[in-house]
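The excerpt is restricted to a subset of chains, each kept in its original location.
Which chain is which? They are A, B, C and D, in the order written, and residues in each are numbered from 1.
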Amino acid sequence: MILGRVIGTVVSTRKDERLTGFKLLVVETLQPGKKTGVEEFVAVDTVGAGVGETVLVVMGSPASRIMTGADVLVPVDAAIVGIVDTVELAGSR
Amino acid sequence: MILGRVIGTVVSTRKDERLTGFKLLVVETLQPGKKTGVEEFVAVDTVGAGVGETVLVVMGSPASRIMTGADVLVPVDAAIVGIVDTVELAGSR
Amino acid sequence: MILGRVIGTVVSTRKDERLTGFKLLVVETLQPGKKTGVEEFVAVDTVGAGVGETVLVVMGSPASRIMTGADVLVPVDAAIVGIVDTVELAGSR
Amino acid sequence: MILGRVIGTVVSTRKDERLTGFKLLVVETLQPGKKTGVEEFVAVDTVGAGVGETVLVVMGSPASRIMTGADVLVPVDAAIVGIVDTVELAGSR
């Protein structure tokens, strides 16, 4: 999974109908031990995340199936699955 | 998913027959908070997108299944699933 | 999908038997609006592509299933699915 | 698979319930023959790995299915599947 920060929102009215009702958030990747914000992508929110929050994002086909299980297919390849309380890195860093 | 801009079209007559009828568009990745246009790739259009429009693109196997559901397999790994109205980034950026 | 140019061929006699009979081509990624040839990888050919041709390549698990459908599994993660006639980029580029 | 070093832990109380009970570890990629620590990501632990240990991580949908088999879907795209005893590189390096 990827650590990220929610930095914005996307509005898209003309879209695949199976995306209707999902919040689309712009996420910037976080690398705690390194420079922040390497990549930006769009994820659907499943846990009520808001702009500015640090989040846990699952990527690829695991994201498309978690939304609905294997049978109903939603065109999603990134889903926010957790809001991060703390990230603790080993002392020596 | 990836934010992108449609920058061109691809014509391919000798292709896998299951791609017949799909519009093939060249998309440039957009990173609103950063430099524009990092990568280019080809996506099939499913929402009537045109050159110059900002779009939402799903990548990987979620793209191949959304076209037809799990049973019929189309050789696609990127599909445009939304035309973006607005991208709002947090004020502090 | 990725736009690429076929730049060579691979010969491998000691290989997974399910790859027998497939032409293995070295492909260089093309980014029409940018520097050519960023990455190189190997793809199986499904449309009769030759060295020097511009091709459309599907990547990841969509490639492995297009070869045979979902039941028979071939160890493939990149397949050439089209020979490109033209790539037209928006005038302003 | 990726060689990595566990460099920290993530705590997330508001998360997808199917992640409950899994240890979330921050992993830094290791490239033995090159610069250490190129990327950071989060993986679930399945073998009792701890901070500072060198680990073997499987990525993508293979990670989501190994947790539970194909039927129960867990939103995971990276799983630690081994604790590395030794990495031996060819002498000439």
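The rule we apply is simple: a residue touches a chain if its C-beta (ideal position, glycine included) is under 8 Å from a C-beta of that chain, and two chains touch if they have at least 3 such contacts.
Every value quoted in this text rests on a predicted model; they were computed, and no experiment measured them.
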| query | To what total copy number does the complex in this file extend, with 4 chains depicted? | reply | 5
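Following the convention adopted for this analysis, only the chains that are shown with their structure count from here on.
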| remark: The distance between the C-alpha centres of chain C and chain D, rounded to whole Å, is 30
| request: Mind checking the centre-to-centre distance between chain B and chain C? Centres are C-alpha means, answer in whole Å. | output: 19
| task | Specify, in ascending order, the residues of chain D that touch 2 or more different other chains. | result | 61
| query | Mind pulling up the chain A residues that touch chain D in the complex? | reply | 1-3, 31-34, 46-48, 56, 58-63, 65-66, 69-70, 79, 81-90, 93
| task | Spell out the residues on chain D that touch chain A in their complex, using ranges where they run on. | result | 6-16, 18-19, 24, 26, 28, 37, 39-43, 51-52, 60-61, 63-64, 70-71, 73-78
